[in-house]
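This is the structure I have questions about; it appears just below.
Of the protein chains in this complex, one is absent; all others appear in place.
Moving on, here comes chain A:
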Amino acid sequence: MRDTRTNRILFQIGAILFALIVTTLVLSLAGAQPFAAYKYIMLGAVGSWDVVSNVLVSWVPLLLATSGLLVTFTVGLWNIGIEGQITLGAIFTTWAMRLLQDSGWNPSLILVIAVLAGMLGGTLWALLAGALKTFGGVNEIFGGLGLNFVATALNIWLIFGPWKRPGVASMSGTLPFDRSLWMPIAAGSSRLTPATLVIAIVGIIAVYATIEGTYFGLKLKAVGRNPKSAYILGIPTWQHMMASFAICGVFAGLAGAVQVTAVYHRLIPSISSGYGYLGLMVAMLVGYKASLAAPVALFFAALNVGSIQLPIILKLDSSLAGVLQGTLVLFVILGQGVRTKLLKKTKVSS
């Protein structure tokens, strides 16, 4: 077998088919009618302008998380701590909004400051994971996981403690902000905010341009490929790792800020909505390359939104979206392995 574009695409299609087969088996195992489930997911994602705009609403934070992760993956880091970084972004955003909401300042100015605060929060949390790795020798996966739990605890403490709703604190989160402090919503839509769409699209383009088109990006790649030789060639390794953590933190913080200012308009216990972990899946699926991240993230967002109605219509759990996404990524990884194996075999025998 030769290394051609055609057989690479064939393997991807094979992975999709396998994922569909396994998911169909899982659905039959659950006693459901697979095709009805697929039909309702599709209708739930593209059936009306309203659900399409919901897909876009969930695409924005997912794409932001993925964009950040592409940078940490470029230097070979597994930033699992991104969930906590999103949460900290949301917390800092809420904090800034609470401080400024009664100041009488221009709402747009308050929103800008709040989003910047969110970026700062995400960055600080990411740098903490980076410092644990660089100066404490704690693997970023385990340091990051621990920090995720700490971020969740901090978030819940704020919601039930200092920032609780007047009266009874509850899992529904803090008191919603005044409508004037919401990100402006597009005409004719209930939730879509054009400003955040622009931020996400500019973000992924910036990441693509940085990694593929700048000297800095080249150095990040060098560190990712082989930290030792990069160091010998004069690229300060840990500084580049910290820089990539910081960049990922900026994006994660942005995602958190979007969740607060454009989606929930308050702080809720599960404010990160799992977008960090889902972003890791998207990044793996696109082979850590920025060029395909936007459409794949859109597809994942569509699956998530499409499955929201499943419990009501078919009495199926909405985690079906996760099953489909997980099997897809799993089979793409397995397919890659099989393909490399076959390529190597050909090389040896020829």
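Convention: a residue touches a chain if its C-beta (ideal position, glycine included) is under 8 Å from a C-beta of that chain, and two chains touch if they have at least 3 such contacts; residues count from 1.
The rule is short, and it goes like this: contacts and distances are computed from a predicted model.
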Undisplayed chain, where the name is taken from the UniProt record, one of "sn-glycerol-3-phosphate transport system permease protein UgpA", "Inner-membrane translocator", "ABC transporter ATP-binding protein" or "Electron transfer flavoprotein subunit alpha": "Inner-membrane translocator"
Given A:Leu20, A:Leu43, A:Ile113 or A:Val138, the one touching the chain that is not displayed: A:Val138
Options A:Val52, A:Leu127, A:Leu175 or A:Leu330, residue touching the unrepresented chain: A:Leu330
Residue touching the undisplayed chain, where the options are A:Ala153, A:Ala209 or A:Leu292: A:Ala153
Contact set of chain A toward the excluded chain (per top definition): 26, 29-31, 78, 80, 132, 135-139, 141-143, 145-147, 149-150, 152-153, 156-157, 160-161, 169, 269, 277, 280-281, 284, 315-317, 319-323, 325-327, 329-330, 333-334, 336-338, 340-341
